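One protein chain is absent from this view; the other protein chains keep their places.
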Amino acid sequence: MADVTAGDGALRRFLHGLPGVDAVGLQARAATLGTRSIKTTAKAYAIDLAISMIDLTTLEGADTPGKVRALCAKGINPDPTDRTTPRVAAICVYGDMVATAKEALTGSGVHVAAVATAFPSGRAALPVKLADTREAVAAGADEIDMVIDRGAFLSGRYLQVFEEIRQVKEACVREDGSGTAAHLKVIFETGELQTYDNVRRASWLAMLAGADFIKTSTGKVAVNATPPVTLVLLEAVRDFHATTGVQVGVKPAGGIRTSKDAIKYLVMVNETLGDEWLSPEWFRFGASSLLNDLLMQRQKLSTGRYSGPDYVTVD
Amino acid sequence: MSDRNDRLSVLKTYKLFVGGKFPRSESGRVYEVTDAKGKWLANAPLASRKDARDAVVAARKAFGGWSGATAYNRGQILYRVAEMLEGRRDQFVHEVADAEGLSKSKATAQVDAAIDRWVWYAGWSDKTAQIAGSANPVAGPYFNLSSPEPTGVVALLAPQDSSFLGLVSVIAPAIVTGNTTVVVASERAPLPALSLGEVLATSDLPGGVVNVLSGRTAEIATPLAAHQDVNAIDLAGADEELATELEKAAADNLKRVVRPQPVDWPADPGTARLLAFLETKTVWHPMGA
Partner (left out) sequence: MPVFEYAPAPESRAVVDIAPSYGLFIDGEFAEAGDGKVFKTLSPSSEEVLSEVAQANAEDVDRAVKAARKAFETWSALPGSERAKYLFRIARIIQERSRELAVLESLDNGKPIRESRDADLPLVAAHFFYYAGWADKLAHAGYGPDPRPLGVAGQIIPWNFPLLMLAWKIAPALATGNTVVLKPAETTPLSALFFADICRQAGLPKGVVNIVTGDGSTGAELVAHPGIDKVAFTGSTEVGKAIARTVAGTKKKVTLELGGKAANIVFDDAPIDQAVEGIIGGIFFNQGHVCCAGSRLLVQESVQDELLDALKRRMSTLRVGDPLDKNTDIGAINSAEQLARIRALADAGEAEGAERWAPACELPSSGYWFAPTLFTGVTQAHRIAREEIFGPVLSVLTFRTPEEAVAKANNTPYGLSAGIWTEKGSRILWMANKLRAGVVWSNTFNKFDPASPFGGYKESGYGREGGRHGLEAYLDV
């Protein structure tokens, strides 16, 4: 598909030639999938799967090494009362906390994900964004969560967005001579792209540029992940895979707080993409408070009684 | 048709009006039409079931164009019919007086009312959708609009007693909304109907929108009621027994049926016949960015 990215015109024609998204129909489909009733064994499976897919996140100006270490401990061992609880997928932090997190997670199998490229606004010069990325990778980040330039996207400068992603992807290559690279997640900030047509175009744009994951939101704006927006991402990933054979992951982020919500997303993955995407390798939740709700639901399932916030840890 | 002075008048050969043309009956048959006192007026074509079939084909062929014309266009054409009739008023007064045994003044009243009726219906062309349609506030993010559309090919059994005003009162409401018609003229008094065909032919009305047949109502109506490509039937000109039989036949393709009922033809026609041959179409579309 190299020809579609040969120039601005070709890229625009390709992106605008993608099938449209009817907003009402999309929302209706997402709502219907949300009525699936996931009980007993299915619920237990879904809760553990959801926990294992969490990118446990702290992205605050007030973050300190102490806070990050606490979060890492929680990620490795989410429920101290039940060692069968799976660990989360990654701890997601700002670039300057990567080293701290990396150290705290040593040997745990939990990844370090770093937001980069002038997160969350993306408003910085490209060299700054690349430097931001390289630094995080050098500090040991396993995954980079970059933001796209929404201004460029909304004004139709698709090739610029494409190039930026491509270069960030290059910056993800580790300079230790291993030939390996951090996995690149590309955040669209769907709340700012506004239309589902834009979300679908952004998804294809990012995948064409080499994204390993596509991600809805930073969690820093009013509208973050929603089921319909995530469904657009899932459909784009499905179609990209069918066209190119390349599998790309999906990460909804922001606003997913309850087990019930998380399970709805898993149902969406299951019925849109199927088994192949039902693992932390291909689907993540960007969340912080979600984990405790999953843990309380998990306790309810194993003990039969409702849990409370004092029976899960505050981090 | 009395002769003036000593000149022998030129008599008219009355013909059917089908597809904008004036054919004789394919059967070659005619029947004698007399005035109320039994005096010979003319020989009218005695249409056959094949004439009925040809008329349906003509009406179907005309349906796409006529129903697709703008309402403004249809309204102007109906108004043009009134204009043309006004110019031939005397002829129709004469024919109606003869046909129905009316005095000249009573026949004049009938013809004037008939001309005015064309005007009344002409004005309905672009208003029917506004009174019969609706914007529907459904409980969801959907644009939802209902609008009336013409039913299709309508067979009209013109009233037997009111040879011209009654005739116009069944034709005009059917065609103004875009239907096309096959009209069976009053059996006893078909001449005004056949002459109307001549007016319609010169009023910019596309051929086939109105097709006029004369003959035995029962003979022509029976194949029309059973015809699978006729969508509706107005039984105004059928007696009770025939109407029942025709309504049964009409059930075969679920024609819309207007049953015969007593009508005071000169009175305000209201909208009943105007709305009888309409189908409500409701279109949905989501509203979303």
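Descriptive notes on the structure:
Should a chain be cited, it is by its letter among A and B, assigned in written order, with residues numbered from 1 in that chain.
Assume a residue touches a chain if its C-beta (ideal position, glycine included) is under 8 Å from a C-beta of that chain, and two chains touch if they have at least 3 such contacts.
If you're wondering where the values come from, they're calculated on a predicted model, not measured in any experiment.
One chain is not depicted; across the entire complex it touches A, B.
One of A:Asp22, A:Glu135, A:Glu170 or A:Glu281 touches the chain omitted from the figure, and that residue is A:Asp22.
Only one of B:Leu11, B:Ala36 or B:Val283 touches the chain withheld from this view, namely B:Val283.
The residue from B:Asn43, B:Gln76, B:Gln91 or B:Ser134 that touches the chain not shown here is B:Ser134.
Counting over the whole complex, subunit A has residues 19-22, 24-26, 28-29, 35-43, 45-46, 49, 235, 242, 266-267, 270-271, 274-275, 278 touching the chain that is not drawn.
One chain is missing from the display, and on subunit B it is touched by residues 131, 134, 136-140, 142, 144, 146, 151, 228, 231, 240, 243-245, 247-248, 250-254, 256, 259, 272, 279-286.
By our rule, only the chains that are shown with their structure count from here on.
If you check the complex, the residues on subunit B that touch subunit A are 140-142, 286-289. Those residues of subunit A that touch subunit B in the shared complex are 22-25, 27, 194-195.
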